[in-house]
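The complex is shown incomplete by one protein chain, all other protein chains being positioned as in the whole.
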Amino acid sequence: MMEKAIVLAACAIGAGISMLGGIGPGIGEGYAVGKACEAIGRQPESKGEVTTTMLMGCAVAETTGLYSLIIGLLLIFVAPITFLNRL
Amino acid sequence: MPETLEFLSINFWQTLMAIGNLLILFMILKKFLFKPVNDILEKRAMEVDTIYSDAESLRSKAEIDKETYENKLRHVKSETDLMIKSATERAENRKEEIINEANKEAENRKKKAESDIILAKKKAVDEMKDDIVEMVIDLATQVVEKEINTKIHETIIDGAIEKLGESV
Partner (left out) sequence: MSVDITGAEILFRLPLGIVITETQVNMWIVMLVIAMLCKYLTSNLKIKPEGKRQVIAEYIVNLANKFIKDNMGPGFKNFPPFIAALFSISLFSSLLGLLGMYPPTADLNTTLGWAVVVFILILYYKFKTNGFGGYFKGLMEPLPILAPFNLIGEFSTPISMAIRLFGNISTGVVISALVYAALAWLSGVVFQWLPGTLANIPYLQLGLPAILSLYFDIFSSVLQSFVFCMLTILYISQASTKE
């Protein structure tokens, strides 16, 4: 019983910690959007291109955040079952 | 509780089926959407091209027609000019002819009239002369019958005749 509790708690805590990875993309995307706004302010005629490029960059920058999200999801939904089965 | 896959799991067959589905959809889109629409776009471009070339040829044809018509028109104008010119020339000629004729006739008539007048004058003078001669002879015979003083009477008669001749 105790082992089960430890496993579940560790999984939950690990998922929470893994979501700290969301900080990086947040900062990065905010910076990218800010720079894009500056660029649009400087050259309003290139708005469409800047927006497309910014969205692409944001999507790529998001990848690390998504990796941490996947780890979190794995820890919540998949890891407890596999670990508990092994006990 | 229905049987499910794990939330995060990799299944070879599922992946393969996803690939297959994507390729099938690619074929569907290519065959049913892109091919007919591209064909129609191409056809339309071709039709537009033919319309343009038709219009171009029509325009050039119209231009040629216009040129020929203009030429013809110019030709016609010159012809009419020529016709008018010749007609006026003819008319002028005719006018001159008529005037000349009229002048000639007038001249002739005038001449004739003059000659007639001269003739008439001559005639009149001749008649008068005859009359006078007769009268003189008459007078003379009368004078001779009454008294014969030839000398005086001769001078008188001669004087009378001369006067008459001068007056005529």
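First chain written, first letter: the chains are A and B, and each begins at residue 1.
Criterion: a residue touches a chain if its C-beta (ideal position, glycine included) is under 8 Å from a C-beta of that chain, and two chains touch if they have at least 3 such contacts.
No experiment lies behind these values; they were computed from the predicted model shown.
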item	value
Chains in view touching the one left out	A, B
Listed residues A:Ile23, A:Cys37, A:Ala59 or A:Leu84, member touching the removed chain	A:Ala59
Those residues of chain B which, in the complete complex, touch the missing chain	2-11, 13-19, 21-26, 28-30, 32-34, 36-38, 40-41, 43-44, 47
Contact set of chain A toward the excluded chain (per top definition)	52, 55-56, 59-60, 62-63, 66-67, 69-70, 73, 77
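One rule holds for everything that comes next: only the chains that are shown with their structure count from here on.
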item	value
Chain A-chain B separation of Cα centroids, rounded to whole Å	99
For the chain B and chain A complex, residues of the former touching the latter	6-8
Chain B partner contacts - residues on chain A that touch it in the complex	70, 73-74, 77-78
